[in-house]
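Everything below concerns the one structure shown next.
A selection of the complex's chains, in situ.
Chain IDs A and B follow the sequence of writing; residue 1 opens each chain.
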Amino acid sequence: MGGNIFGQIFRISTFGESHGPAIGVIIDGCPPGYSIDPDLIQKDLDRRRPGQSAIVTQRKEPDQVEILSGIFEGRTTGTPIAMVIHNADQKSKDYSHIKDQFRPSHADFTYQAKYGIRDYRGGGRSSARETAARVAAGAIAKQILARSGIETYAYTSQVGTVEIPPNTPIDRDVIERNPVRCADATTALAMESLIRDIRKQGDTIGGVVTGVILGCPAGLGEPVFDKLHADLGKAMLSINACKGFEYGSGFAGIALKGSEHNDLFEQLDGKVITTTNRSGGIQGGISNGMDIYFRCAFKPVATIMQDQASIDKSGQPVTVSGKGRHDPCVVPRAVPIVEAMAALVILDHLLRQQMIMATMG
Amino acid sequence: MGGNIFGQIFRISTFGESHGPAIGVIIDGCPPGYSIDPDLIQKDLDRRRPGQSAIVTQRKEPDQVEILSGIFEGRTTGTPIAMVIHNADQKSKDYSHIKDQFRPSHADFTYQAKYGIRDYRGGGRSSARETAARVAAGAIAKQILARSGIETYAYTSQVGTVEIPPNTPIDRDVIERNPVRCADATTALAMESLIRDIRKQGDTIGGVVTGVILGCPAGLGEPVFDKLHADLGKAMLSINACKGFEYGSGFAGIALKGSEHNDLFEQLDGKVITTTNRSGGIQGGISNGMDIYFRCAFKPVATIMQDQASIDKSGQPVTVSGKGRHDPCVVPRAVPIVEAMAALVILDHLLRQQMIMATMG
């Protein structure tokens, strides 16, 4: 009910404020017997953490994860897995200047309206710092999915108006070789250049992260409400700054006729496939065994290094001054978050479907 | 877990197949003491039902709702409200020709893959007929929301490439006066004409439904996972044929800079407002008191009146022949479904927030 729990079987509870002692997560419902490599968790956290490159915020946070339970002699035991990340940089800043201010397009006002109280330091719970806990949980989900041959990955496909040109072949190896996490090296340069320009202006810019799930078997997703793409959509929209979600043909599919849009079935080497994949790997809310792909729209970050007019708690006009560290574009750091959320959704639905398979009459 | 339950407090369970005896819904958690007008439930069902105009499927279904419990002497009692709609047209057709076929871009294959068995008559549970139960529940939610001054409405904003021109003033009165449910009379004519053409071709076309929520107080939505727009997104994406969701500036916001995108706060007549509303009424996942608006992309209906190549259960090539009744465009009938799902989400979150307000220290 409090909104900090996600998933039905592989269920995560996250906690923590941007400038409190720590953030973290409990996973309840992790299947037993899986070997977990803590380095892979740390690696994903490193992909999300601040200070990783010149085009992201320079907050100093090592984001070192500590596992407190649920893993014994290297393997999951079926009991809750708790992970904690202590906030290193929690006391470095004076937040009294924004204590009573409502920063434009931040959650200051809405948290105040909702709870009547808020931890104003760095956005408190509304900070994207919270997503580190998701990345840690997602890194465990990824390792379990890998055992079933399922992979999730994501990449930056658009920054501002700079996008990967249509029909460009996607090169997964390129993604981690550029700070934007674009899947095309040429576009990556243009994106990085744009972000640097935007930063110089003290401004920010939006972008798109494309997510892909490979190796997903047919049968995942529970009609009618927990359709696979509906749960993916909720997962992505729950990420800070995400404003839109589409899968398969998405919004572009609107203009097509049914005769153009339908994917035809074939049998290939004993496996049912479709000759096209406008369905994005999901039909009737259930995976059909083809690749799943989707796109997430991220708005420009609300924190800008410019003065903005606003009001304070008493309704009086104030000037909000941008200062300190910020992300000129959220998208490069959003990539591992999108992957993590996709992994959490897919694993949860895989477990749900494996139960159905195991128990059918 | 089965995926047929939606909502946390105002929780609905739906049931029923397209050609079984009945479909229906139980609402658990409806607050007590509300007068409910059954005619308003029927009115919304009539807006969704087949045969309502020349541009929708001509299946004969009166969709007459029967209330079995939870309302006593005209008022809700706090106990479960069960509603049933008997299928009138359930036996009129022979479905043996599609018994073993997988229709392109339908859920035949995925249901078979998931459950190993399926009710193939008219799509069974995967039929959009199921949404009638949502509309019935949503009609009760709307009546309760009205008591708090909250209204949800929706309209067709695009069919194929025909869309309401930018900056056209929205006239709510126009919506129910044209069979497309477009909010602009001139565009409505063009849309209707397009749908008639498409139908003549034995084809189908996609579209966009825009949803609006008026009068929503600040404070609704639960960070971090149950953000208001994340739950709206899941709700809309769970509607048959929905392929994308965006709110506020949505995908278009990507190209803006933060300085262009941020909404500035002002106090007006003692109420906090924003001078623009690119946030779509939601900031940090919580409503801010401004109008909430969002857009849902619907793909072209998969059932077309043309022959298509496919395979059957044994993997053999077959020709799927289109015949009988179908919707050339799902959007006109999707409008009341979008409204219903919006009402269900908003009421659920209103109850969640009213609890917080009632219990804060």
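Please note the rule applied: a residue touches a chain if its C-beta (ideal position, glycine included) is under 8 Å from a C-beta of that chain, and two chains touch if they have at least 3 such contacts.
The model shown is predicted, which means the values in this text are computed figures rather than measured ones.
Trainee: Which total copy number does the whole complex reach if 2 copies are given here?
Mentor: 4
Please note the rule applied: only the chains that are shown with their structure count from here on.
Trainee: Taking the mean of the C-alpha atoms as each chain's centre, how many Å separate chain A from chain B?
Mentor: Using C-alpha averages as centres, the distance is 26 Å.
Trainee: Quick one: in the complex, what on chain A touches chain B?
Mentor: Going through chain A, the ones touching chain B are 1-6, 8-9, 14, 102, 104-107, 109-111, 113-116, 125-126, 130, 158, 160-161, 198, 201, 203-208, 218-227, 229-231, 233-235, 237-238, 240, 243-251, 253-267, 270, 272, 274, 278-280, 282-289, 297-304, 306, 308-311, 315-316, 352-353, 356, 360.
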